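Missing here is one protein chain; the remaining ones are kept as they sit in the complex.
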Amino acid sequence: MTVRIGVVVFPGSNCDRDTVHALVQAGAEPVELWHEEASLGGVAAVVLPGGFAYGDYLRAGVIARFSPVMRSVAQFAADGGLVLGICNGFQVLAEAGLVPGALLRNRDVRFLGREVSISAERLDTPFTHALDGAGPLRMPIAHGEGCYFADAATLDALEADGGVLFRYVDEAGNRAAEDDRAANPNGSLRAIAGVINAVGNVAGLMPHPERASEAILGSDDGAGIVRSLVESAAKAVGERRVTVALR
Amino acid sequence: MTVAERSVDLLHRRLGVTDEELGAIRDRLGGRDPNDLELAMFSVMWSEHCSYKSSKPLLKTLPTAGDGVVAGPGENAGVISIGDGQAVAFKIESHNHPSAVEPYQGAATGVGGILRDIFTMGARPIAVLDALRFGDPGDARTRHLIDGVVRGVGGYGNCVGVPTVGGELVFDPTYTGNPLVNVMAIGLLEERQLTLAAAPGPGNLVVLFGSTTGRDGIGGASVLASATFGDSDPSKRPSVQVGDPFAEKLLIEASLELIERGLVEGLQDLGAGGITCATSETADRAGTGIVVDLDAIPRREPDMEPFEVMISESQERMCAAVLPDRWEAVRDVCVRWGLPVAVIGRVTDDGDITVVEGGLDDDGRARAGAREIARMPAAALTSDAIIHERLATAPQHRRAAPAPGAPIDPSDRLPERGMDPGAVLLGLLGTANLSSRRAVFEQYDSTVGADTVAGPGRGAAVLRVKNTTKALVASTDGNQAVGALDPYLGAALSVAEATRNVAITGARPLGVTNCLNYGDPTRPEAFWQLSEGVRGLGDACRVLGLPVTGGNVSLYNESPDGPIAPTPVIGVVGLLEDIGRLVGPAFVTEGDPILLVGESTPGMSGSAYAALAGAAVEDGPPALDLAREVALQAFIREAISRELVASAQDVSGGGLAVALAEGAMWSGLGAQVRVPVATSPAVELFGESPSRLVLTARPRFAPALMLLALQHGLPIEELGVVGGDRLVIELIGAGATGASEERGSRIADALEVPIADLRHAWDHGLARALGWEG
Amino acid sequence: MSTHRYAVNVTPKPGILDPQGRAVEGSLDHLGISGVSGVRVGRRVELTVDAADETAARAIVERLAGELLANPLIEAFAIESIAGASSRTAAPDTAPPATAGERPA
Partner (left out) sequence: MSTHRYAVNVTPKPGILDPQGRAVEGSLDHLGISGVSGVRVGRRVELTVDAADETAARAIVERLAGELLANPLIEAFAIESIAGASSRTAAPDTAPPATAGERPA
């Protein structure tokens, strides 16, 4: 049986269809979740896709955070449900406080669309377990506000607790310096490209794994992230059934 | 003459309507004078932009028929079948003047406008290509413009989620006072969803949805307000239109949902001429009329005058003809997407565009107490608009291409100057025109949609078609440098180059769209340039067997510095049946032989080399043999489909040396070649004569390739081999040493440059030229 | 009921990287301007509140600023009461509600 994974559609989401395509390739059954509706339709995991939700006006992700669907996503996350935010989805998660930190304007102010290398800092999460851990992952970024920021204490805590999920790395696979414009193009603090919350069920990243999930697109390094999510969601379905039965 | 008539006389010229045109308007109104509102509506519809009053007779000469053409000129975009029930829609359009005034919003709304032309047809936009032209990159004004235009293209395209996958960026002093911002968009549709811009069925509702109507883009017509309605504050009438890509994204989704669910009978976007244009064009195409309920139009501002509502160019709006019993479903779709929507009129059978103030009743008739404030035949505004026969006069002096076999070009200056050809190559690679465009296209999202196989940067863009083995391949090209010398040749060369760029990936060009950027058509020389350009475009398309499915004409591209060089920008879309056979321009494997197909002819004028080193006065641009071009494209498609080719690049800007350098830089593999010099070293290394390819192949396929070329009647020779960490070009043959004693030895003519140096020059050239990098 | 117009000024918190401010500083040279420093770029949101009284109106704008207009992690805000005069400047460019969709008659 294929696992049902929700893809939230905000007005202005523009990677929802790409995400749906990648989920189908990974054997899942994507379910589009409309921003005005509170119901998540019983999905096993939720993806907040990239784009410009509500135009990203005011501040990326901020208006989306107040939509009915996000109240349900917050509850779903609090109940232990798996949530992955990609690019704009990561910005929404950060604005909603579901993952720590904020995403600031890129260091050089301009929008940046290019391929980057990232490393998965942990391979034991629901979002990365299917990665083989060999070498950096190549995939595109496309954002104007992707500079990861948190205050020093939060950053230290993140590092200590394993909250850094992905980091920008140089071609050799070494962690990028904060001022390395080639490898860490948006200037993210400590080269953070993605984070995971303390419980380990909500994660966000700026790069786009769904655009790097087939060799024909130049890289299929992102497929491992999508696959991890799909497999974890399938497992979560089983677990939740057990939990319900025990109660 | 009555007072009322005199006031019209005062007004029409200020609205840009000539006395002759006013007479023609009277003819179409049965001899009466238009009232102010009608005059305003005529003035926008009879503008060059909406009426094509100067160019229509020329455009009629273009070939439009072709295999699989589903919709051609006259529709919002050309549509061509790609098989299996799918079709591709594409069109190019200009936003030159708005971008010169306000580069960010001008470019942004340019992207918005061309996208609407695509999804109006029922196609989902899948790609944008931006063809940009500016003056000297060192100029402060140019830098300001390019910064704004690039941010505007990105700001809009990135937000709506359509990848910008290609285009052009050309610098030429001819554009100093008048930049060109041409944008092409491509969409994909199920053929059965093709939707036309017509308003059929008297009794149907006319529905307006999308953004509300404000005073945007009223610009020149605001004289109406001051002349007629007293001195209202002119600052209330912004001529700059502001784009809202977020609204456009909602408009795309709502429009495609309406079409998919079969809820609309016809759909038209609102662009120039606003509601006036959308209603008159859709009525005229369907042979119907429309009565507009002025009060029903959702507005952004209070106290708008009727003419402001009728000609406003507020962005992100669409107009649909809807069966009355589908209105509620249409409304629900729009509301769900958060878009204002209203019934703003009815389709009638009287052939007129009528504007009513005071409301319509259920049957679409003016309510008691309502007033008809304008009425004119829809055709008078559109298909029956005035046509001007303009005078075309060739300038006194023009340079023609030197005849094949003409005496050796004296503009070869390399050895005479003691100049190292390697230094010339590095110079060329580092020029603003030939260096990497990365600094610009990195500001674009080129991968959203997850279809981009080859994005901007290295030749034609390639987009896979999901759930098929197919790919669409697209390119835009223009050649103002040659166009300035010979507008016919410039246009034909642009067609040859754009189609060749598509063909060398293995794709079959499907059709051509074009944006004709020229000067003031009332100047005989400018009109001659336009007519020569259209002739060149038509001839090239006929010989190549390609339909012109649409395009756009932008005239009056002039500034105090003078008119721009004639610049037809050609957009081509091709179909690659099997994406597994896609061939790119970068070398692939060490040891592969390098082959040159085609031969160089004399003529360096208009080349990148000439721009750098100067050209001899008596020299001309290289000749184009369209039959040779056809053979070349047929050859490369067959060679690729037989999987004989490892890499293919055409010889274009910067000549053979640059084509070889690109193959090396982009692969990291060097090359060792020997180039026979028939005419002169500069012509061989840096000449831009068309219809030539640099190919590499696995060694065992080389003989088959050579045979195939000969079967197509094409010269082909093996130049050398892929490998090493540098590009080495040796010049051999008679011309290498030549008659001149100072010419030196073969060694002096040789060129040897490490790949790292090529890359360095190429990577940084643009950013440096623009001052973005030290 | 009374009507009030406010401006909410949102600025990057001290210590937060402000690339836009830096970009402005970087272009001062080109403009031949010197003596300018400490540039911070933020947002200014002007709005009209209809509420029972001034206190209620201010409570609304406080909430809006704290929850929507500024992100407390990175931004600070200040609320300014602005004269009716400036509410004239800000013409009601507000779209009719997105649901406006009535069929005439």
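Should a chain be cited, it is by its letter among A, B and C, assigned in written order, with residues numbered from 1 in that chain.
Assume a contact is a pair of C-beta atoms (placed from the backbone, for glycine too) under 8 Å apart; a residue touches a chain by one contact, two chains touch by 3 or more.
Just so it is clear, the model here is predicted, and its values are computed rather than measured.
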*Among the options B:Phe119, B:Phe246 or B:Phe441, which residue touches the chain absent from this view?*
B:Phe246
*Listed residues B:Asn35, B:Ser54 or B:Ser211, member touching the removed chain*: B:Ser211
*asked:* By the contact criterion defined above, which parts of chain B meet the unshown chain? Give residue numbers in ascending order.
replied: 101-102, 104-105, 211, 214-216, 235-238, 240-242, 244, 246-247, 300-301, 314-315, 338
*In the complete complex, which positions of chain A touch the hidden chain?*
54-55, 57-58, 63, 66-68
*Contacts of chain C with the absent chain, listed as residue ranges*: 5, 7, 9-11, 13, 21, 24, 27-28, 31, 33, 35-51, 57, 60-61, 63-64, 67-69, 76-83, 85-87, 89-95, 98
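Everything that follows uses one rule, which is that only the chains that are shown with their structure count from here on.
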*Contact-richer chain pair [A-C vs A-B]*: A-B
*Taking each chain's centre as its mean C-alpha position, how far apart are chain B and chain C in Å?*
39
*How many angstrom lie between the CA centroids of chain A and chain B, rounded to a whole number?*
37
*Pull out every residue in chain A that's touching 2 or more other chains.*
none
*Residues of chain B touching 2+ other chains?*
338
